[in-house]
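Please see the structure below; I have some questions.
A protein chain is absent from this complex, but the other protein chains hold their places.
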Amino acid sequence: MTPTGEGRSIRFLGYAASVAVVLLLWQYLSSRAIIPLLFPSPLSTLRVGLGLAAKGQLQADLWASLARILAGFALGSALGVTGGILMGSFRPARLFFEPYLQLLRFLPALAWIPAVMLWLGTGERAKIALLAYTTVFIVALNTMVGVTRVPRNQVRAARSFGAMRGKIFFLVTIPATVGYMLAGMRLAMGNCFMTVVAAELVASDSGLGYLIFSSRQWMQTELAFVGIFVLGLLGLTADHVFQATSSWLLWRYDGASRGRPTQ
Amino acid sequence: MAYITFRGIDFRYGAQGPLIIRGFHLDLRRGEFFALVGPSGCGKTTILNVLAGFETPTAGEVLVDQQPVRGPQRDRIVIFQEPDSLYPWLTALENVQFPLRVLGVGRSERRARAEHALRLVGLQGHEGKHPAHLSGGMKQRVQLARALVLEAPVLLMDEPFGALDAQTRLILQEELTQIAVRTQRTILFITHDIHEAIFLADRIGVMTAGPESTIKKIVEVELPRPRARGSAAFGELYEETHQILSEEVRRVLRGEDSLL
Partner (left out) sequence: MERWPRLRASIPASDAVRVSGVSLVGFVLLWQLASTLWVPSILFPTPLRTLLALVAMLREGVLPYDAGVSLSRIAIGFLIGTVVGVPLGLAMGLFRPVLVFFEPYVQFFRFVPPVAWIIPAILWFGIGETSKIFLIFYTTVFLVLLNTMVGVSAVPRNQIRSARCFGAGRWQLFLWVSLPATMPHVLTGMRIAMGNSFAAVVGAEFIAAQAGLGFLIIDSGTWLATDRMFAGMLTLGLLGIVADLLFRAIIARAAARYLMPS
């Protein structure tokens, strides 16, 4: 099913048609709905959204969430990559830390929200810490796998050219692992969205999660829909950025194709 | 009257693709073992796919027993180079039973016929294994058994031994010869290996290099079976075929188009 130029435009038409149908249906149903509060129409949602954007409120909330994610994600990735490389390169490190990774898989980052908020309050620190936690384990695990899967023959070839340990590490191991790192980061990013929204729903005064929460306070369900929609857009964009980066790296380093996340 | 006829076959992928095959003519006799050799990318597999009914030629027609080919059918079974056509969730026996199941054959008869086919290819004792637990050579034998169980008159084999190690390949060639002689099937066999072609086939068709490839020459192999690989006659045929083929291969290496 390779998309030809013609086939693709038909596809997009199909998508557009589908979305148009659903939007119209939604509009129709919500105008007949019992209580407009329960299910606001697309037009109403759009209006509220634009209003928020005009006031700059939407951007503020968007940036609040995004900033938290970026900070926590960066921190977690840095730690995760370092840890993953260590675990992949040194057996004792792996033997010691891997069980924690395997065990903590089953305790979602979400579950830590009340605990972390007790310790670090409800401000930025707590949220960033949570996000770092969310990120670090997945990235570490993926990086570790990547390091252990560097094709042996690549290392051997480098050795036969006289490369020493340090050179091998930077010129062979790292490039071969980058694909896996990215795969882990992409997965972690998805989880970060989940964590940040949950944290903002529980206790926050800014952010997209808070926006959704506020719909209850203000009795305006449109706010929730706007928040959800923007959240989806953000997630989509983030994922595309990762995909684009992976493709570029694939093109450059070739071995990175093995680091693709499975869904 | 020819059993299988390729008449004026042209082939291109899509409406705009380059013409891969041009003016391909071939007649196959019933019960004949025909080997198709040619340089890489010349379209041998495409010809097989056209006969199998997986692809439709851009021009020309293919006839089997006077009937035009209109899609895959039970009278022509394909054996692929990669055994990924075997179903991993079925055992060897169940895989061989599969075509009979499609036909609606009863359980005990299915079983009996499948067991017989597996014996024919030398896999007795391995009926209960899944493809994951079979070696490459064994998987190809399962494909063969599966093709034989339907008693289809035509077998289409696309470099079936290409992915196997040399020893296994030689053994399977011998076994295939015995089966071919015993069951009198019409076989179209694609290969790169001239030795293999001479050992197995009644006739060898050498294709030109692509694009627009067609049959360049047909070599008759009139040696009695079983064939001695080291014999003088074998060697002569090898030289002859090799000459014809290497001209084409060189053309590919030089990047020239076919002269046709």
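All chains are identified by letter, namely A and B, in their written order; residue positions are counted from 1 within each chain.
In this text, a residue touches a chain if its C-beta (ideal position, glycine included) is under 8 Å from a C-beta of that chain, and two chains touch if they have at least 3 such contacts.
On a predicted model such as this, the values are computed, not experimentally measured, just so you know.
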| item | value |
| --- | --- |
| Selected residue (touches chain absent from view) among A:Leu25, A:Leu50, A:Ala115 or A:Ala157 | A:Ala115 |
| Residue touching the undisplayed chain, where the options are B:Phe6, B:Phe34 or B:Phe98 | B:Phe98 |
| Contacting the left-out chain in the complete assembly, out of A:Val81, A:Val172 or A:Leu231 | A:Leu231 |
| Sites on chain B contacted by the missing partner chain, in the whole complex | 52-54, 71-74, 76-78, 80, 82-90, 98-99, 101-103, 130-132, 146, 150 |
| Absent chain, residues of chain A that touch it | 1, 11, 14-15, 18-19, 22, 37-39, 95-96, 98-100, 102-115, 117-119, 138, 141-142, 145, 183-184, 187, 190-191, 193-194, 197-198, 201-202, 208-209, 212-213, 215-216, 221, 224-225, 227-228, 231-232, 234-236, 238-239, 261-263 |
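In the analysis below, only the chains that are shown with their structure count from here on.
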| item | value |
| --- | --- |
| Computed distance of Cα centres, chain B from chain A, in Å | 50 |
